[in-house]
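Here the complex is missing one protein chain, while the rest keep their positions.
Note that the chains take the letters A and B in the order they are written out, and that residue 1 is the start of every chain.
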Amino acid sequence: MALFWQQVVSGLASGGIYGALALALVLIHRATGVINFAQGEMAAFSTYVLWTLTANHGLSYWPAFVLTLALSFAGGVAIHQVVIRPVERGSQIRVVIVTIGLLLLLNGLMTWIWSGEIRPVASPFPSGTFDIGGVALAYGDVGTIAVCLAAVIVLWAFFQFTKVGLALRASAVNPAEARLVGVRVPWMLGLGWGLAAMLGAVAGVLTAPTTLLTPSMMQAILIYAFAAAVLGGIDSPIGAVVGGLILGVGLSLLATYVDFVGTELQLPVALLVILIVLLVKPAGLFGKTQVKKV
Amino acid sequence: MSARTLRALVAFVVLAVVVYVLPAFVNDFRAQQLAYVGIYLVALIGLNVLTGYTGQISLGHGAFMAIGGYTTALLMSDHGVKDIYTIPLAVVVAGAVGVLFGFPAARLSGLYLALATFAVAVAIPGVLRRFEGFTGGGQGKNLFGTPELTASITPVKILGFDLNFNNWIYYLSWTVALVGYVIAWLLLRGRTGRSLRAVRDSETAAVSSGIGLTHAKVFAFGVSAAYAGAAGALFAIATNFVNPDTFPVTLSIFLLVGVVVGGLGSLTGLIVGAVFIQFMPLWAQNISKSPGAPAVVYGVILILVVLALPTGAAGLFARVTQLARRRRDFQKP
Partner (left out) sequence: MTALLELRDVEARYGPVQALRGISISVPEGSVVAVLGANGAGKTTTLRAVSGTVRRSGAILLGGKPLRGGPESAAKSGIAHVPEGRGTFTELSVVENLRLGAYTRRDRSVKADIERMSTYFPWISERGEQRAGTLSGGEQQMLALARALMGRPRLLMLDEPSLGLAPLVVREIFRIVRELNEKEGLTVLVVEQDARIALNAASSAYVLEVGKVAVSGSSAELRDDEAVRRSYLGY
């Protein structure tokens, strides 16, 4: 029984990471209608930035973390303004290809700058476990859950209570009407990309201690994030988070209790989730069904 | 036969002649590189049917190449089948999987299909590793020196010529490519081509005009998968082994890059695309020796091509010839 709860907690931790990255995907999809295939590489890039700040520039962890968030924000805005804006209103194929180009570009850039060497990254949380009711919980897992929760709550508050957050929400659903009340919609969309990049940075930074830092670190996580976003509903922020948690716990329990799946088949399971949801209930758990008239 | 078809036929014959004569003029290493161009061309011809004609985006065709490649490798190493006989089987197996996948895929649109196929591409290596008993796990299958591999040790005699391995692979892959090109051309003429194109241009219109939308999409998926399977089989034969890392997700992406750079929807640019896929990493090395350089160059070029040229290189070519033709017309009295 203790094993069960340990796996649930560890599943919540990875689920928090999937949810954070899924939230980034949903944010961008709501704002600009784009599925950002490069979200994982952006997150990995941010993680490398953090690593460089701590390893080569001697910053201690949390200041480096904050600086990384700021730089990630700037990077997200820049990417939107330079690369996405010219194509976001055209055909879907073009936008997909641009984000794929971005994926390649960032992946290659990481290898170029930092080489493909596997690097260990220190976790900001103490190692080891503590005991609650006979269940050993890892500090790392609990810390991860806390950080993801904090990120989601801060973001939620931003959207609910600030003027800019309101403007962003308006721009996502009614850009033409938003312009009429004076909102600079293109900047709002850029802001959305910046926030998404920050979320990605959080996801990447929390993943690195476990998976070790390599340029391809986030590729599998991206698939899990896609599955979470699809499961929750591609336009639903709540869905992304809930979807992530469900997926994280589900995969963790499957890996532990179903030998056939183990750890190697978690990715195909996520793929199956994507396919099944898209075919059976494309709107996901929290999304609204789109009526397609023919 | 219309003037346009005659022109196309002449161009094709010229191309075939050039292809078959070329190895006499290039060194062995170059022949090997050009052999891979032929292999990528086979895959691109198929992918073009899917993406260029029906507009469905696949980021997972490397997986179909893997299926073809593994079919060939397993038939050769575990069942002693001669290499060229495995190719049709690889085509059939990959094509069948493509048709099976085509049914759920047909119900997904644009971005979601790209997402699903991307997930397939990322997941495949893990699956191959998992079923070790069948696939040879992480080690894969080694075909070097096996008797089923033609010309691997001693040259093979074809039509009175002695071909060493690299030349043999060159002719094999380009023959498959040229034959495949003709088959595709025949397939896409007339009604089939029009129904496929109708899917791309307007799904609503296609449905209301009674064209079997699902059938068209499944057909396109199956055909493109079959071609990818052939390419994968050739790849396995050419490189002499397969393992889970032979067909990574970047391969799937590079295939899409090739179709985009060459020109979505046009057969002419595909050779450009195949050349691009094969030689770009080498050209990128001139910029920097770093292993990351090719991906950076690919990425930048991909972004620039999409931003600047909506129809790829072939579109540019078509536009230029159109302009030239128009100027000629205006000069007539």
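Simple rule for what comes next: a contact is a pair of C-beta atoms (placed from the backbone, for glycine too) under 8 Å apart; a residue touches a chain by one contact, two chains touch by 3 or more.
Since this is a predicted model, take the numbers as computed values, not measurements.
**Q** Of the chains you can see, which ones touch the chain that is left out?
**A** So, spelled out: the chain left out of view touches A.
**Q** Which listed residue, A:R85, A:R119 or A:R169, touches the chain dropped from view?
**A** That would be A:R169, which touches the missing chain.
**Q** Which residue, A:I79, A:M110, A:V183 or A:L206, contacts the hidden chain when the whole complex is considered?
**A** For the chain that is not drawn, the touching residue is A:V183.
**Q** What residue numbers in chain A mark contact with the hidden partner chain?
**A** Touch with the absent chain occurs at residues 163, 166-167, 169-170, 173-174, 176-184.
Just so we're on the same page, only the chains that are shown with their structure count from here on.
**Q** For the complex, give me every residue of chain A touching chain B.
**A** Against chain B, chain A makes touches at 35, 37, 83, 86-87, 90, 92-94, 96-98, 100-113, 115-116, 215, 219-220, 222-223, 226-227, 230, 262, 264-265, 267-268, 270-271, 274-275, 278-279, 282, 293-294.
**Q** State the interface residues of chain B toward chain A in the complex, per the touch definition above.
**A** Those in contact with chain A are residues 51, 55, 57, 59, 104, 107-108, 110-112, 114-116, 118-120, 122-123, 126-127, 129-130, 204, 207-208, 249-250, 253, 256-257, 260, 264, 288, 290-303, 306-307, 310.
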